[in-house]
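Sharing a structure, written as structure tokens. Questions coming.
In this view, the complex is presented without one of its protein chains, the others remaining in place.
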Amino acid sequence: MIKLIVFEFQKHFLKPSIIVAVLLFSILSIAKIHSIQNANSLFSSSNTTPTWKGLYWNLYEEFGGPITNEKIEKLMAIYRPLENQTADRTASSDHNPDSYTGGNIYMDRNFFMWNYVNPMKYAYDYKIYANQVVSAAESNMDFFESIGNTYEYKKNAVIKERFQERSITIFSYKEMYHYYVQYDFSAFLVLLICLYSLMHVFISEKETDMEMLLLTTKSGNNKTVFAKLIASAVFVYMLCSWFWIVDFVAFSLLFGSFESASTPLYALEDFVNSSINVSLSQYALLSGLIKTFGIFVFSLLFLLVSCFFKNALVAFIVSLSFMISLIFMNEVYMGSGRTLLKIINPFVLVVNRELFRKMEFVDLFGYPMIHYMAAILLAVAWGLLLTLGITVFVKKNGLSKGAKRHAIMDL
Amino acid sequence: MPLWICELKKMLLYQKGLLYIGLFFIFSISSMVLFDKPANPDIELNASQYASYLNQVKGAYSEETQQFFANESAKISEAKVKLKEASDDYYDGNINESEYISISTPLGEILQYEIGYKIIYDQFIYIREEPEHRYFLYTNGWDGLISNDNLDFLYILLLLVLVTPVFCFEFDSKMTSLNLTVKKGARNQAVCKVGLTCITIVMLCLLNAGSKYGFYWLKYGLENGNYPLQSLPYFATSNKSSTLFETFLWLTASKIFGSVCFAILIMFVSVLIKKYAFTLFTCTTLILLPYYGLPLESSKYFLSGPLGFMVSSGYFRGNEYVRNMMNGQMIFVFKEVSNRLWLYLFVTTLCLGIGMFLVILIRNTNKWCEIAPRYRLRPLHLMLVISLSFLSACTSSTRTGERNIYNYSFNQSYENEYYHFYVEESETIETQIVFLDKQTGEKQNFVRDPLSALTRVEKTVFGNGIYVYFMKYDLDKSEIREQMNRLSIIEVNSITFDEKIIFEKNLNTAKTSINLLKNTNKDMAFFHSISGFFLDEENIYFVGHNEIRRVHQSTGKMSVIIRFSILRHLAFDGQTIYYIDEKSQVVKYDTRTDTEEVIHDMVTQYFILTYNEIYFLNRKDRQKIYAMNLSNLTFRKITDVPVLEFYFDEQSIIYVSKNDLKQYRMGWDQGLTSDL
């Protein structure tokens, strides 16, 4: 079986065109990350002067690490005068070489506000917010118990459990993760490569008239289909791993930092209500795995579509249309509170921050299931359904190789 | 039979081109009919008012126009003041009814058009910045037709499915070697195929442009095509001197050129690669990646190749900037393509097209018929060269059966059998919606989601029996600045306190995964200005600054049903909306028949609707509280003293007397009046 899988992998995926596409797309992805860094980073040359970066890392030695009252006081001792002087916007905006940033007082204020004061305030206040959530959840539990709403009771119990003991004790540089978790372009590239590569898996057998031959061999039926599916899964996994690693390394290098690996995910302000208690590095890994699974479900869809056609033309167009439609649907429901409509689409696994930035639930026969779990379960169901479809249709096509089939396949 | 007919037959019939073209036009036209939304919905929602003003100023800006706007502003302000004076005089008994009618009718007519005036005034503000190039016109038709840079994805799919088989079909049928050895095969056939494909694409483009023109002409009208392009705000900063119709023609020509180049690119790639999948993948990639991947909206226009020309509207736009909040400098959001650069792009794209065409011919030439020696073109090298060249530059869920009375001034509270829900505002704690258990007197938070960060609950509630509704905005903190993501109306069952979303509106279309949703919603401003809402079985009614909009819960179709100059008060009984017009009269609007009726003799600035009566401060009787019976339309006096304001609860009416500014409570039977 292993040999069969290796053969299938070699046959379909070790092609120069795929390798060239992967390399070119990797370069594109890096270029895109560079443009994100350039447009958004507080330290990019298009936004601020190089002094900002130097100053940040100098001060980071002082203010980075565990958040203490001394550090806060020290920081506020710098920031408060700046804030007071700029409050009525009457301070001079002339260039002042003696300022912290080498610009003017407004820039100094912005520097401290955006880089230190706001993030540190958020981190410092988070424990209070988490406690508020826990006490609100506890109060809700009492309330819902009193009115007999067990679903809401359980939901709040889960929220309480997830938010208990949450705090951000360490101040760290998170800008890289801030943009890394929002980055989806490489997933689009991976999907395009998958669309192209997987189109051949079943169609090539038809093009080379190997389909009938395979059916006459001992391992040619289900085993070959299974080997093809496993080989495709391995390919998708390898392809995704490559791109996610390239993304992570490119983000880290371009933002110039490998910091914050152990900082909790909820340290990112957009993930204030995050449903999982993991560190940023763990999230990067988890997100990569879930993205990969989402892309694999798409891959199964491409494979199923390809089963119905004899050449790649209509199969490719139909798969591409499905892909774009699902992406479009996902964009329509992005951020929506209509959780089921959102998670039924496997593309939600590909842009999975939507699953982890908020704590939402799906009612599973009275049991509140956190929506990322439900999304994964639904994707598993899609995957199984598509796999079943592939097994059924591939076999059926092989057995009923007649004029009728030609009518469909020759499209 | 000539060769081109054979090839045409092959392309349209055997390769099912006709079927695909038919499907494309069905999908394309039906998507236009179903999903097209006006660029400026306010114009459509206030069409008649807007049209009356537009007809007076249409065309170029002039001194007279300026004067007209100055006069009209003064006229409206004056009308408002005069109407108020006339109303006061009439209600104070200084003038009689016929005098009042003769004064107020023309004034009312002026004010009727106020919203239309506001829309045209916005246009005036825009036009007076650059009066030579900006004319007054009805913009929705032209905006829909030319003011977008969306890539028609269906059209791309059609080109791919139509053009890819032109050569790939020959390779797939193993006919290439045979074709090369026949007299009219090889180069002749290739020229015929390329020519025919190009002609088909040109026809398709023309038909597509024609269908779009026809659609917008029928739906909105495309008048004043001779006005300058800059009349549309989308092209505000354009330096091109072209009229709207000329721009449409240029865009069509450009799209034809882009489509033909794309078709040649597909044929070129297919001749080199000979496989369907790789050809489709390469061509899709070459179009989609620059379109979705480039950081600046204008970047795609700086690339040689078909993409820029296929979208093309950007060639007519000027530089657009925003201020970088980090360094205060202006940064480009759109970079203008100069005429010179456009010419360069056109020439390079044309050369690329010709080059690709030559390669197609060379690859389809019988070697005995070759004329000049050629360099060997390796497919991969060519692909790299081409790549480099491209890179160079709502469910209906409202509960029926129960009828609830909604009073706008009480939109911060609602009471049902079990609870009293209200907005609690205090200086010490954050404003929140709470509810009071009527039995136990216990006060609790109404919005029970413990995760309060990144949401903003609005200070308004609506109730209908056990169902209570609130409104919230979801926020996003993925950038330095917080942004509003979505508006939701949530239904809460006050027995189980289960929540359900009954309406959602995406307010941040710029924030998507790969920006497939590129269109921007122009009706966002309204959704940011909502001060209250109420529902019936099918619709949600949103109360804005000076209008009420009805949104169908299932279809999302929105319409303005009521306009007023100042929102004084309104109420809703499940079918009829009561509101105060500019003459201080209460007007009944039937939401089922969409008809209006003025309740005569009911002149007030404030009223409260109950199940059977309307309590109001009678402007005609020194602001004393009166009640009008809704079934027999009879009036009865409630208080003998002028009242400043009043409200009531289950037991009594509470009012502030105008005489001593003290608060009094009066029982429903009007027998008991006590000083509070």
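Lettered A and B in written order, each chain numbered from 1.
Convention: contacts are C-beta pairs under 8 Å (C-beta built on N, C-alpha and C of every residue); 3 or more make two chains touch, one makes a residue touch a chain.
We adopt the following convention: contacts and distances are computed from a predicted model.
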So which of "Cytochrome bc1 complex Rieske iron-sulfur subunit", "Proline iminopeptidase", "Hydantoin utilization protein B" or "ABC transporter ATP-binding protein" is the UniProt name of the chain that got left out? "ABC transporter ATP-binding protein"
Contacting the left-out chain in the complete assembly, out of B:65, B:104, B:164 or B:189: B:189
Taking the full complex into account, find the residue in B:77, B:181 or B:651 that is in contact with the omitted chain. B:181
Hidden-chain contact residue, picked from the options B:206, B:369 or B:598: B:369
Against the hidden chain, chain B presents residues 1-3, 6, 10, 14, 169, 173-175, 177-185, 189, 366-370
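In this section, only the chains that are shown with their structure count from here on.
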Quick check on the complex: what are the chain A residues that touch chain B? 16-17, 20-21, 24, 28, 32, 35-36, 39-40, 42, 46-48, 106-107, 110, 114, 129, 132-134, 136-137, 139-140, 143-144, 147-149, 151-152, 156, 159-160, 163, 178, 182, 184-185, 187-189, 192, 195-196, 199-200, 203, 269-270, 272-273, 311-314, 316-317, 320-321, 324, 327-328, 330-332, 334-338, 347, 350-351, 358-359, 411
Chain A partner contacts - residues on chain B that touch it in the complex: 16, 153, 157, 160-161, 164-165, 168, 172, 275-278, 280-281, 284-285, 288-289, 292-293, 295, 324, 326-328, 331, 380, 387, 444-445, 448, 450-454, 474, 476-480, 485-486, 488, 490, 495-498, 501, 504, 506, 508, 511-514, 516-517
